[in-house]
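So that we are looking at the same thing, I have put the structure below in structure tokens.
Just one protein chain is left out here, and the rest sit where they should.
Right, chain A next:
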Amino acid sequence: MSWVNVCNESTLPQGTGVAAWVAGKAVAIFDLGQHGLYAIDNVDPATGVSLLARGLVCDMEGVLCVASPLYKQHYSLETGICIEDEALVASPYEIKKEAGQVLILAKS
């Protein structure tokens, strides 16, 4: 397990998601400013399609989520757990900004 430098922090869009390649896996990154920086699997566990970064960010009773663009399940950005079905999880990644760079902890 190691930190992977994915991009310059200025290239992250604010308030919406974007995808990144981390050790061969697609990861969805959400930079929500004062509300935090998150990374989860880009693959929608309900369908197997890689597109969660394209979802809308939602505040579901205080839990920040992304709504899958396909069938609108909501995944917590913090835990990756699906609000509608706890068995579905888009695994979260550790993510941080350091010296102007965005780093994600790769899962080997």
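Keep in mind that, in the parts below, a contact is a pair of C-beta atoms (placed from the backbone, for glycine too) under 8 Å apart; a residue touches a chain by one contact, two chains touch by 3 or more; residues count from 1.
Throughout what follows, contacts and distances are computed from a predicted model.
**Student:** Among "Nitrite reductase large subunit NirB", "Peptide/nickel transport system permease protein", "Biopolymer transporter ExbD" or "(2Fe-2S)-binding protein", go ahead and choose the protein name stored in UniProt for the chain not displayed.
**Tutor:** "Nitrite reductase large subunit NirB"
**Student:** Would you indicate which residue among A:6, A:40, A:81 or A:95 is in contact with the undisplayed chain?
**Tutor:** Residue touching the chain left out of view: A:6.
**Student:** Quickly run down the residues of chain A that touch the omitted chain.
**Tutor:** Touching the chain left out of view, chain A contributes residues 6-7, 11-13, 15-16, 18-22, 24, 26, 29, 32, 35, 43, 45-51, 53-62, 64, 67, 69-74, 82, 84-85, 87-88, 102.
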